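Only one protein chain is missing; all other protein chains are in place.
Note that the chains are named A and B in the order they appear, and that numbering of residues resets to 1 at the start of each chain.
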Amino acid sequence: MVTLNNYLLVSGLLFAIGFAGVLLRRNIIIIFMALELMLNAANLSLVAFARFYTVTDATQKVLPNYNGQMLVFFIIAVAAAEVAVGLAIIVALYRARQTTNVEDLNTLKF
Amino acid sequence: MQLPWIILFTPLLSAVLIILFTQRWRNLSALISIAAVLVSLAASVELFRTFPDAWNLKSPSLQLPWLDFTGYAGVQFQVPIGITIDGLSKAMLIVVCGIGSLIHIYSWGYMAEDEGKSRYFAGLSLFMFSMLGIVFANNFAMMFIFWELVGVSSYILIGHWYNKPAPPAAANKAFICNRIGDFGFMLGILLVWTATKSIDFTEIQDALPALVKNPAMAPFLTAAVLCIFCGTIGKSAQFPLHVWLPDAMEGPTPVSALIHAATMVAAGVYMLARVYFVVETSAAAMEVIAWIGTITAVLAALMATQQNDIKRVLAYSTLSQLGYMVMAVGVASPHGAMFHLFTHAFFKALLFLGAGAVIYACHHEQDIWRMGGLWKKQPFTVATFAVGTLALMGVYGFSGFFSKDAILIAASESNKAIYYCGLFAAFLTAFYMTRLFVVVFFGKARTEHAAHAHEVPVVMWLPLVLLAIPAFAAGYPWFIEQFLHTPEHHGHSLVPCIASCVGLAGIVIGFLVYRKQEKDPIYIPLLANKFYFDEIYALIVWNTQDLLARISGFVDRWIIDTAIVRCLASGTWGCGFILRFIQYGNLQGYALLLGAGVVALFYFILFFK
Partner (left out) sequence: MPLYLFWIFAALMLVFGAAAVLNRNPVASALSLVVSLLNLAVLFFSLDAYFIGVIQILVYAGAVMVLFLFIIMLLDLKAEQRRRISLPVVLGGAAILAAFVAQLVTVLHRFPAGDKPFPALTPGLNDAHNIGMMLFSNYNLPFQVIGVLILVASIGVVVLSKRELN
């Protein structure tokens, strides 16, 4: 019997893995991919909640709460746009610096 | 009822006029000042005639409301300018106005060529105003204000010749010693006010019996009396603060006569007599007062035997006599003290003016070992000086005899040790005055100036003669009873005889030792150096200042600069240094810290109670 807590646990673990990826990797594209992983973990969480809190509409049908699924839809759309623009920036950065190593791209001063 | 105000404010008017308008015309300034004091004298005589009863009159206080704090925070406090007319104030009026006018006239001659004559007479008028204020005061605050004013006048007059180095230093010393005493005086006034809720003398006198009955108030009253006595210690130059009076001789001789012999220094004793109803509430304080007076009397007499400046000898003599007066107050004889104050004013002023005449005649020479042989050249001076000396020594028949014996009788009845010290001081008084008289007037002239001395002008010897009369006669009952209530005589006692014998012994020994001497045969360094009081005080002041400076330096350099300022600065720097490590420029590191922060936040929100 799968319960909501199972889904939430998996979602949390996935998020942690994604966050670890953001912290550990030096290649900026891999970091970006780990970022996507985090977003997907959030999506899983949302869908699980949407399924859990059902709505009864006027015709006595029990529906999942589609608001959560809508939000997931928008997240996916925005993530896609974000990836497109982000990768374009990375390409431009690669053209300027000839490296994708995050430590070399960094211009923050210490 | 305008007379008291005329007496009080005419000298002030004269001082103001001189300072503001007539400083350029010196003789005019002098005349204004002399006229003012003569007006005050005339008004005093008239006042005397209107209120003939000397001591029975309880003061009908006249008041001029000045400060009024009624109603502020529930406090009833008024400081009026009030006038007290009773036997005590009338006697002081005669002393102050009478001797004051004579000295003003004398100054006309003595300061004839002085450049600062206008300043001098303005200072004299200011002094007259202040002294009359003390005499008339009917409440503590007014007395304190005029007390301070007298100190200021004294400062102005001592430092009259400010171009020389010594007078300003002496003026500073006088003022500072006075201020130290006045600090205690102020504390005493505050204590009395706290206890009796009033500063008016009559109200305090009415409130005191209730306080005396309360045994818990006894230490409080003792403290109050001792603090008030501090004012006398400062003003009348008693034992710890006596060092300013000899140095005050740097001022012109008439100033020494008026202020530092007759009137200002007597203000301390007058104040004690005025508030005697407070003083007598504490037997312990009176014991202290008596002993301080005695110590002053003996110490000053010892120091006087070795001084070589004619004015210094007379200054120490004044100190000694003031010690007598304070001693009298201490042994419960305020009337004896006032009696001696009265007679002392006359003969001491006479002696000082006579000394001034001698100095003037010898061309401003003050060392007695450079005088001599003057008894033929200055008859008036010698005669009047002799009258003054005999009065001071307490020789039978002169005024000093009666007043000094009144004190000695009172001392013998209360405290034998004080009485013997008083006798010893009487012996020394006779000794050093004889020394002074013999060395200055007898023998051969020791310098050229002394050889060419001649009598002083009339304007200077006339006051001498006029003063010699009360110096002789002021002791007799038919004279003194008009002014003061003298202590009753308790039948015949041996004290006058013993005192006379002691005095005679002093005269004889002094005469024998100092006859026909060229220089002082006796030299006791301890006495000649005034018991090294000045050096001790200088050392104390120097050390205290040094210590304070060191402590301040230490505190400033180590505690404030290092511990507080540097610590704060270093703390800030250190915190910055540590926190700098958080910003190391690595984005992923920042993200890690972000994650750590979020985890911590979760912990605090979800799990922390």
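As a convention for this text, a residue touches a chain if its C-beta (ideal position, glycine included) is under 8 Å from a C-beta of that chain, and two chains touch if they have at least 3 such contacts.
None of these values were measured; they are calculated from a predicted model.
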item: Chain B residues touching the omitted chain (full complex); value: 592, 595-596, 599, 602-603, 606-607
item: Contact footprint on chain A, counting only the chain that is left out; value: 1-10, 12-14, 16-18, 20-21, 23-27, 29-30, 32-34, 36-37, 40, 43-44, 47-48, 50-52, 54, 61-64, 66-67, 69-70, 72-74, 76-85, 87-92, 94-95, 100
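Simple rule for what comes next: only the chains that are shown with their structure count from here on.
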item: Distance between the centres, which are taken as Cα means, of chain B and chain A, whole angstrom; value: 98
item: Interfacial residue positions of chain B with respect to chain A in the complex; value: 583-588, 591-592, 595
item: Parts of chain A lying in touch with chain B, wherever the complex brings them together; value: 19, 22-24, 31, 102-103, 106, 108-110
